[in-house]
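The complex is shown incomplete by one protein chain, all other protein chains being positioned as in the whole.
The block that comes next holds chain A.
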Amino acid sequence: MGAEQEINSGRSYYIDTTALHVPRAGVELISPLKNGMIEDWNAFQAIIDHIYSKHIKSEPSLHPVLMSEAPWNSRAKREKLTELIFEHYNIPAFFLCKTAVLTAFANGRATGLVLDSGATHTTAIPVHDGYVLQQGIVKSPLAGDFITMQCRELFQEMNIDTVPPYMIASKEPVREGAPPLWTKKDKLPPVTKSWHTYMCNEVIQDFQASVLQVSDSPYDEQVAAQMPTVHYEMPSGYSTDYGAERLRIPEGLFDPSNVKGLSGNTMLGVGHVVTTSIGMCDIDIRPGLYGSVIVTGGNTLLQGFTERLNRELSQKAPPSMRLKLIACNSSIERRFSSWIGGSILASLGTFQQMWISKQEYDEGGKQSVERKCP
């Protein structure tokens, strides 16, 4: 994530989580990626420059680079990235590996169905022996951002203001359900809407992570009404208990049929995304895929997600199929599984044959990436 400021001649970028949270006038908050693929190349280059100067602190020409990419990355973008890497940064060797393959390696497997539920998309990607089967990729837009939006609507209905912490100078304890008492910081710079929205979203995402729970069987009003309530306090001091909403909101991920605003759309629930993806693959490899369903992505950390998914898949999978769900317990491992897989892959002896060297790039051009990085 980066923030940028318009100056007359060029743009300056503020990069990294610490710089991100400082309120500055006129600074927009952008992501260089769209749909998992690089869209804003200047911002991407600024991030790479920042990484080399502030974190790696070494010359780019001294270190081979293994980079992950979205499994549906377009050929033009791959070639453009390869060209940037070799021509601009003079990197000695390069390899582009799909995130799903790296996630599978991070979980100790070369074959499996990778279910990645992040902020923007929930995707099922079949991986066979270290290769992505592109025809089996199934995407759904019902993921973290969808849940955030549903939470925001809930707060609007309950008349709760999501006040982000950067605005609050001090707050006083209030009774449960009473309007919050807080004082605004003075001398706040005029921040942009995109930045402010992001800060509000962070508050909602914290609520999402701590309060919401996925019901282990399809949502039932009576059952939900008897759920134990969870107490949550907003940064502004407003606090209340949440009961049935805890189960109702994430239900949309697994059963989109009842979600407001989605009716009429043929959206797939998470269970269906998995089974549809496996159904598009070669019959002989399907048992291997059902036997290794790898769950990854920040959105899957919702309480009860993996148990519900297990239940859904055991109902939908063919009866003779052995089903096994693999999910790391730590949140770091689930959110960064592709990086972990990349570090494993780059250390393997068998990987050393796979690099695209500078010499191969000079001879074969940027098209080499399509040949050598399947």
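Everything below uses one rule, namely that a residue touches a chain if its C-beta (ideal position, glycine included) is under 8 Å from a C-beta of that chain, and two chains touch if they have at least 3 such contacts; residues count from 1.
Simple rule for what comes next: contacts and distances are computed from a predicted model.
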| item | value |
| --- | --- |
| Name of the absent chain as recorded in UniProt (options "ER membrane protein complex subunit 1", "AP-4 complex subunit epsilon", "Profilin" or "WD repeat-containing protein 75") | "Profilin" |
| Selected from A:Cys281, A:Leu323 or A:Ala346 as touching the chain missing from the view | A:Cys281 |
| Absent-chain contact - pick from A:Ser58, A:Asn90, A:Gln135 or A:Ser210 | A:Gln135 |
| Residues in chain A touching the chain absent from view | 128-129, 131, 133-136, 280-285, 350, 353-354, 364, 368, 370-374 |
